[in-house]
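Okay, here's the structure, questions in a sec.
A protein chain is absent from this complex, but the other protein chains hold their places.
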């Protein structure tokens, strides 16, 4: 996946399936002297949705990357495509939202510092000040936005304004323990990735580890998904699991789950940042 | 786990926790000259349930294995224990119930032939004749008991009578696609293990692979559990999972799931047969 | 992966990387009215090897599938490609080779009967007669070719002649416990897939489960690879693993390993049959 580290352009395309799309798009790239590094597509045969990701090197490309989108418009029109052009050299601007538990935040910040992820993090937002030390350590602005039932609409408007000021392109809920309102999601203007601490759709809602403990499952999981208005129902990006046994208390599930949450969330963020995820209906296509 | 292959006796115990149980039980074994091969116990701190499995060699044991149960009764009385004594040299009499899909049945029969499991299979029951060839191949009596909505009570009574005639000690639903009635379960007189083709509690009920496909999960699972009156709510014995992706159709999930179902069911049966599973409440303790 | 079930053609291509390959190949398909169902490629940046798999529907294709190879030749010449055209409707002719242990053979035969794999199995070869019952059950010719140190050259020549008579396109060593000579591999005329009962490159050679037991590993594995002259050094197609513990004896490792061997071998065969595997150097690319 180090193709990301070369200067390259990713084209994400979505339309109804018909003949000739791949040939037309790869011909477009070829006409501008581009070298296709990676290309993958998927057709959902039940819905006839066509989804595609094509990554090409900018080396020798005879068009400025920021003009590709316009140049591609006529093809998109023919096939009635929704599409997006992304330059991998451009770092995605990511805001973290967090409550008191810091493990997912700390994990992402360390991956960021190791330059595992092509992102900038201009902002961390929290309803508590517990995680301020991490913001200090990594020298990232930290906005404490407390919230109560009464102040929630106002707090959310404030959060949206902070996100917009910073031109945030992705919000990561790194264990932000508040439910975002439909209004917030409508106004936020960028995707929001959430980590849910269960193997969805099992154990929706509060206290999933307690629920898992009481049901006596032998495996627990974590799920990263795009936040939508329907709580824990958003399109799933990544899941993973770990074995548990009768000796594990709820606290043990919480502890084992933390490792899962970190890893699953980090994988989901990575895939999103590399523009490997396309959403259609309630589902995702992930081009690894 | 080859301790099973030596002549040994397994003692399964369940009671409320208090001091001295382990010392008392191991003293009992020691007094008869028994050598403890394996010993494990668990205390549920929320419910104060104590559950124990002790396996001892019969070599040098100064009591006939079939008299242990009686000899142990006074201790059981003191601690108000429920207990069970099992000689591992005694093969458990298992009946298979199956519908049209044969993979779990075929898998268990092959494990049986390789002598992986200390069982006898005196009976296979099916509501169809599709799997008769496997019964023929392994020379096992095969009872076709067709069932319709109307004939279900009668069919179940007939099945129970067949199981009793054969003194069956464990019923394995190897993809038997009928819901057993509460009456059947009350009258069957032995445990019933079922394999559900999902990662419970996700996707309870019909067509779990179709449900999983539509939800867009990234991992599917299978769950072996004891059948209870509440469909798919019985105590879980074993679960396992496998990754799926957007290219997998429902048929692919079914195909990948088959491997899981076989393995998960076989592990559950093995553990039950070796008397490694204790049920309390909705949960199991599995002493591996 | 049910795209395999539609009538389709797979094009496998290998050459040194340069610009325009994807555009040229997808243009070729498009010119004949083909619809690209699936397309994936990989460039090894260290070696500059380019490897590609393209699958297109035959529906509406304005060229007979068996003429594609000839029509493609000029393009292949320009890029100095090695290539292969495969019609997915054509069943691959597979021979099984087996010794005394039957689990991998039985597993593949059952998958075959369920039509999981688009193959014909016109021949099972064994150095023993132990597995004859499976051949009988599935009505497949079974050739017993005993082998000793002295008769090995002769036996191998006989096996090659049997394979050729049946126009075998893939040999699957389903726990055939003989080392194939370099001469055999040179003369067999088709790929040979072997299952090794360890996580290669750990525990090369004889008795890998005993080796694993003595080293005290916490996980064991199985590896499916193409057989080459260097024992257990061939390009790896698939691996999988399972946890083991201190209670597991060598026999337990053997038992747990059997499940792994079956699944890993079946996956490797499936991928090969679907023409998803390309070999270069000691490695494979697997386009899932």
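In order of appearance the chains are A, B and C, and numbering begins at 1 in each one.
Convention: contacts are C-beta pairs under 8 Å (C-beta built on N, C-alpha and C of every residue); 3 or more make two chains touch, one makes a residue touch a chain.
For clarity, every value in this text was computed on a predicted model and none was experimentally measured.
Peer 1: May I ask you to list the residues on subunit A that touch the chain which is not drawn?
Peer 2: 1-2, 103, 106, 110, 114, 116, 137, 245, 247-249, 251-252, 255, 259, 263, 288
Peer 1: Which residues does subunit C use to touch the chain missing from this display?
Peer 2: Touch set of subunit C with respect to the missing chain: 42, 44-45, 199-203, 214-219, 221, 235-241, 245-247, 249, 282-286.
Peer 1: Name, in rising order, the residues on subunit B that touch the hidden chain in the full complex.
Peer 2: Its contact residues with the unshown chain are 2, 19-24, 26-27, 29-30, 33-41, 43, 45, 60.
In this text, only the chains that are shown with their structure count from here on.
Peer 1: Farthest from subunit A by Cα centre, which chain is it? Let me know.
Peer 2: Between subunit A and every other chain, the largest centroid distance is to B.
Peer 1: In terms of CA centres, which chain lies closest to the overall middle?
Peer 2: Nearest to the common C-alpha centre lies chain C.
Peer 1: Two or more other chains touching the same residue: where does that happen in subunit A?
Peer 2: 45
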